[in-house]
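Reviewing the structure listed below.
All protein chains of the complex are present and in place, except for one that has been dropped.
Here is subunit A:
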Amino acid sequence: MSQRKPAAKKSKSERPSLSGRRKVWLAWMLRLSLVGLALLAGWLVYLDAQVRERFDGNKWALPAKVYARPLLLYPGQLLSASQLEAELSWSDYSARGYADRPGSYTRSGEQWTIFRRAFPFWDGPESARRIELSIRDGRISRLREQGEDVGLVRLEPQYIGGIFPAHNEDRELVRLEDVPPALVAALVVTEDKAFFEHWGISLRGIARAMLANVKAGGFVQGGSTLTQQLVKNFFLSSERTLIRKGQEALMALLLELHYSKEEILQAYLNEVYLGQAGRRAIHGFGLAARFYFGKSVKELDNGEIATLVGLVKGASYYNPRRNPERAKERRDLILGLMADNGIITDGQRIVAQGKPLLTSAAGRAGQREYPAFLELARAQLQRDYRLQDLQSEGLRIFTTLDPWMQNAVEEAAQATLKRLESRSRELKDVLETAAVITSVDGGEVRALLGSRKPEFFGFNRALAAKRAIGSLAKPVVYLAALESGRYHWGSVIDDKPVSVSGPGGQLWQPQNYDHKSHGALPMADALARSLNQATARLGMTVGLGNVAATFKELGLQAEVPPYPSMLLGAISLSPVEVAAMYQTIASQGFVMPLRTIEAVATAKGETLSSYALRGEQVVSPAMMQWLRYGLEQVAERGTARRITQELEGPLAAKTGTSDDQRDAWFAGFDNRHLGVVWVGRDDNQPMPFAGSSAALPIWLDTFRSAGSEPLPPADLLQMVPVNAAGQLVENGCRGTLYPFIRDRVPAAAGQCDPLTEPSSGEKKSWFDWLF
């Protein structure tokens, strides 16, 4: 058993003296300080690496900028004065008494002078050009530059959106030398007067801010220098802690150590957040100048400079569009500061303060986005490019979008839906629409509408809404019949009740729209009147397999089940798929992918890709012209006759209405464009409208306002008389003229009922009329 010894008490002499304790304490302090210094040094090295890495490399993830097609100007081009005026305004051109600077134009009657801006096109940069043109009878009659005739000039294309990284940051990079000195000076005197004197942090500024905050009893003023603000935006989160504040100060010092004041200022001018446009965050003065005033930063006047500088303090609070009074007050304050500091004279200040706060429209074409088209373009781009590169490399994407056509279809859709919905309270805001407009010969997508709200990023019905196509399937049935060699447009077919039993024993008994049967009639009439029973009978005779194969032949990639109901359009397709199929008809048999991208260039102007026409002639042009005759009859005297009552024909078209009127469709083309329009409800409920009353008006209004051109004559066809029994007869025999493929006209087999000559003297010649 051990005994516990009592703890020996230290004698007084053994205790460390006061000075000894201080030494120990000091030693510990020294050690801790050394550790702290080592940690600080390590942290500094880490921060330094961060600062240099970020500042030396690509500072920003630059979104791809997407542009519409450039407007081509050449002698003879179809172009109305209203289109030219609109396109100039969308590209932020200003009408002036004299077009004396890039981005301005003047008009005097038919004569226009346009000072086009310099622009880096995908096939090379072009300098600013001052051109003169005349528009007569809807065409450019003359195009000149410095007194000489020129063949072709392109206006710079309109911005239509971006492919943004996660935070949707957008910016237009500017170099310091491109920024007006007054803007830089105004920014410095407003935000950080001692910018050119301090080393990143300003003790005087901090003291002043602290005093102000203490006086106010809360946070009213920050003591951050421009360098600190840049560090905060560039490297750090927005949390307010002491450690973060310390980090900000250290990084500001490091930034100033490595980089010149000019480099820091340039970065600040491009980094600072200056507003929001929908999902798009507006960063930097370059883009802000474009967004708020529709001009480049170089072109800003003193008042505009002061307005933008005022936004630095609070982009939302001082937003000149939403809070004009506050923004004006702030602008005038900054103009005062500018005058006090000799940046502008007192006279200039008075003039600038006397001006109203004028901004360009936020939703104007040149700054808004076109989500439906962008989605299709992005999907096509991602076949060749990584999304990450599209979001960060500042690529410039040149597309096929025609803003004039897009504007026409958007306005037509708005007006038509409003009109349709006014007929019934239950319909208010429930109708939706989608539309695709392409060029007939090249398959370039010229306009795309994915919703009745064209600026809404959401469900894109043009691409994703798969709906029953109804009678839009009928031309495929008639093409299969024509290709079979057993039918022509004068062939007599029967429109009488049909009953087909399906695999489960259910009966398929289609009805006509008017619930009547119309008996024997020529094939052209059956298509023109969109008769279901006649078409179903024809399709069954031609063969379901043949009709399904004809869908494929026209380039449809979706599977078509060989069921009888397919003959009348019980196939669900998106508007873009329908457009691709009708494209083959409109282009005379050339199957081609619909295309949105013309070219892709780097931010420095190097062309990465350019895309030309691709496709394959799969159906003979003569066969397509023969089919087109049927579609022309639809537009001339059938269910789509309203379009030729208002536009010059011939035009080719087909209306479509699915079962119970759940979908209204219209597909039609003129000599230049094909348009497919769908109207329906997202909940797939019936509507009190058919294709001819809901979708046709959108097509018609679009083609009326964008411009329409009749189809050329079908030069591969020959008109031959056909008797009432559908048999060909010799020329000079009584019959109705129908077209046949010129080199494949069958021999006349019908009995001839000779035409009687009109007796002489019954008709007067034009010469008789004159006298």
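Just so it is clear, a contact is a pair of C-beta atoms (placed from the backbone, for glycine too) under 8 Å apart; a residue touches a chain by one contact, two chains touch by 3 or more; residues count from 1.
The working rule: contacts and distances are computed from a predicted model.
The complex appears with one chain absent; UniProt names that chain "Tetratricopeptide repeat protein" among the candidates "Paraquat-inducible protein A", "Formylmethanofuran--tetrahydromethanopterin formyltransferase", "Tetratricopeptide repeat protein" or "Transport permease protein".
Touch with the chain omitted from the figure is made, among A:61, A:150, A:558 or A:733, by A:150. Across A:53, A:137 or A:559, the residue that sits in touch with the chain not pictured is A:137.
Contact with the undisplayed chain is limited, among A:77, A:233, A:323 or A:736, to A:77. Contact residues of subunit A toward the unshown chain are 72, 74-78, 122-123, 136-137, 139, 141, 149-152, 439-442, 444, 588-590, 599, 607, 610-617, 621, 671, 715-716, 769-771.
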